[in-house]
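Structure first, then comments.
Removed from the display is one protein chain of the complex; every other protein chain stays in position.
Order as written gives the chain letters A and B; numbering starts at 1 within each chain.
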Amino acid sequence: MSTLEFFLAGTFSAATIFLLAALGELVAEKSGVLNLSVEGMMAVSAAVGFVVTYETGSHIAGFAGAGLAGVLLSLIFAITAITFLANQVATGLAVGILGLGLSALIGRDYESLTIASSAGINIPVLSEIPLIGAVLFQQHPVVYLTFLLALIIGFTLKHTRLGLAIRSTGENPHAAQALGFPVFLIRYCCVAFGGLLAGFAGAYASTIYTPLWADGMIAGRGWIAVALVVFGTWKTGRIAFGALLFGMVSLGELIAQSMGAGIPSQLLSSLPYIVTIIVLAVISTDRARMRLHSPFSLGETFDGTEGR
Amino acid sequence: MTASPALLSLRNITKRYPAVVANDNICLEVHANSIHAVLGENGAGKSTLMKLVYGLIESDSGELYWQGQRVELRNPAAARKLGIGMVFQHFSLFETLSVVENISLTIAGSRQVLSQKIIDIGERFQLKVNPDASVHSLSVGERQRVEIIRCLLQDLKLLILDEPTSVLPPQHISALFEALRKLRDSGVAILFISHKLEEIRDLCDTATVLRGGKVAGSINPARASTQELATLMIGHEVAGVNTGSNAQTSSNSQSSDHALLQLNAVTVSSDDPFGTSLHDINLQVNSGEIVGIAGVSGNGQKELSRLISGEQMEKHLPAESIKMIGQPVTRLGAAERRALGFAFVPEERLGRGAVPVMSLAKNTLLTTFYQGMLSQGFIRGGKLKRYTDECIEKFDVRCGGAQAMAGSLSGGNLQKFIIGRELMLSPRLLFVAQPTWGVDIGAATAIRQRLIDLRNTGIGILIVSEELEELFEVTDRIHVINSGRLSPSLTTAEVTPNDIGEYMISHNQRGSHGDNSNTGDGHAV
Partner (left out) sequence: MQFKLDRRERASRRMLLLTPLLAVLLSVITSSLLLLILNKPVGSTLHSFFIAPFENFYSITEVFLKFGPLLLIAQALAVGFRAKVWNIGAEGQMIIGAIAASSVPVYFVDSTSGWLLPAMIALGAAGGMSWAAIAAWLKTRFNANEILVTLMLTSIALQLLYYLLLGPWKDPMGFNFPQTVMFQNEALFSPLFSGVRLNTSIIIPIIFTVAVWLFMERHFGGFKLVVGGLAPQAATYAGFSAKKAVWVSLLLAGFAAGLAGMSEVAGPIGQLQRSVTSGYGYSAIIVAYLGALNPVGIVFAAFFVAVLQIGGDVALVSANLPISAVHVFQGLLLIFYLATYTLVNYQIRPLRHASSSTTEGQPT
């Protein structure tokens, strides 16, 4: 495999982690809930996913365990922020801290162990095409499923009654309730869905992308996923594009090192964060656009009364 | 009781909130083929009662019968299933969705089918609206139509309308009434909530009057005199506003010609996609006069208010665009304009005019801090408390003292507090937005009286209001705002509400969006 092939193929693989987590956060935010515990949910799920896969030898079991862990943690968030009406930002941070602690606790006896990665698939004929074949048709099934999921979520939000219900809940929970929508239930489900996808993202990171467990291995990718939702102005297509961009940037370090460039590795490691800040500033500066696309009640506590 | 069971029958309904009994032992019967008014002042418990009927809140005790059967309405979906629909005062539409998307939230069916139905109903009841228009591009009247159509698309037996005329220009009210009468004749019962006596006499077959959460009486509005209705509603007779003589100031022509506020050809494009841009606004307020700005909400009132108050600064405007008390203030902030002798009472009392979870004393500090309330930047608690106490005393604010939370006051008392706080600044120019919104009649009369008295002392006053009656009662001149444009100045004594209404609906309200609805506006709702 050429360096270019390796780079482009790796981009899709790295982007999958960002995209899975960002899609989950997108759905939660569309319902009006800002769940900032993505990093923590991914960390716990990465640990659980690794441990389960290590013990059972099954990646599917690993993904299931990780998904469950993500959902459970997201429910802790939901109970605190939705039922008990706590500030969403603070709750997200708290659950994030809990998640990082739990991940270290769960993975403690597995530090630096490795497992076999799960193999990608070769799509016959197509994978033989030079360059494109290696990049697009030799990926792991989870990669394809993730990009497919982006399409499905985009369609659901835009064109279905379920999507309408989620969007209206996120725009104006009071009005949604007046129409008889179960606002609390919708938000619980969306947050849990976000937890599930963050769980899968964690599992993909620790069992497929780099099949090993190391404390702190999520390394801010959960936060970048949160930022991606803003970059994509709450649209799945743009989020997927952003995920690919960040997948590419996060590979930059490896590539630059392999080319032996005289750049300090720390600068390269900082690159995703620097890019995040710059893109965030560029996107956010158009306030009208942010106002038009962001869910209007995002982050606001809704206590179910009518503000009498 | 009548021979056939009533469509809806409420028996001994009681709903308590921590501070107040909103509904106290209410009994009410609504029959098919009738328009039934629920009349009462602000705070009489009308809205609470309607929310109970629509399943939005639950009563603490009492029973609800539907066609003779006992029912429990746990949520609006259950109410809709029975055939109950409701049009809210502040609409429950989603701005980012289209008309048909909004309707498809509660009505089953594909979008094509629903669009056709929307058009059909629009023609049948003269409620025209473009199904594909985005709600944020619709005028307030059009939004109301969407809500009514949404109700009509279900199997409707009872339609509840919460103060539906408060958002309409006069010309459109009669059209709405026409549509409602057609509905009644087609077999639908209508519950019509209002605090306006005249329109009830015009429209309703029967009226239940609420006062202080209790039923004060049920009467036939067509037979009862206005005075009877008013007495039932308020509990005593109403005193009118004494406009007093403006002679004092008009004789003193020097001061009355003195311009306190001038806006010169102000054009501001809104950077909020849901906002309204202002075009070529020319406005002048002189000392000793009250100038009113009328208009249907959402036509630029918010933007204009923020521009005048200094909450929104448009630094690109020429420096002389906005002048206050002789000085250009275009580049001055809200606090600096206040220091010149300007005071402002915003329409939102909680969250803008006052911080709900802060004490009245702390809320006083918001606008009075430059009045010697600070020493080296530290807050002078004693002085602040004295000022607050004086405001509470002088303006008859009923509350638990200077330490009471602003959010614990009733709407009327909070408004009295805010107006009092601003007036104690002894402003030369006063700007009040919606002075009597949600305020009971007694307090509203007192507030209007005070505004007139102030004018007579030579202060210049600007009022933004959606209540035409109010503007006719207190103003000397009126402008109408429509699509971000201001009409020429009209002398109040020389125009009629219908003239004002013409300005409210003249030329396209919303640019290119609402196609047919614009030209047909005068005839539709």
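One rule holds for everything that comes next: a residue touches a chain if its C-beta (ideal position, glycine included) is under 8 Å from a C-beta of that chain, and two chains touch if they have at least 3 such contacts.
Everything numeric in this text was worked out from a predicted model, so none of it was measured.
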Contact residue for the chain not shown (choose from B:Val21, B:Ile119, B:Ile219 or B:Met358): B:Met358
Hidden-chain contact residue, picked from the options B:Val21, B:Ile119, B:Val241 or B:Ile379: B:Ile379
Chain not shown: contacting residue from A:Leu85, A:Ile121, A:Leu148 or A:Leu162: A:Leu85
Residues from chain B at the interface with the omitted partner, ascending: 18-19, 56-58, 72, 74-75, 309-311, 333-338, 344, 346, 348, 351-358, 362, 365-367, 369, 374, 377-379, 405, 408
Sites on chain A contacted by the missing partner chain, in the whole complex: 36, 40, 76, 79-87, 89-91, 93-105, 108, 177, 180, 182-185, 188, 215, 220, 223, 226-227, 230, 264, 266-267, 269-270, 273-274, 276-277, 280-282, 284-285, 287, 290, 303-306
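Quick note on the criterion: only the chains that are shown with their structure count from here on.
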CA centroid of chain A to CA centroid of chain B, Å: 44
List of chain A residues in touch with chain B within their complex: 161, 164-165, 167-168, 171-172, 174-181, 287-288, 291-292, 296, 306, 308
Chain A partner contacts - residues on chain B that touch it in the complex: 17, 51, 55-57, 75-78, 80, 88, 91-97, 101, 104-106, 271-274
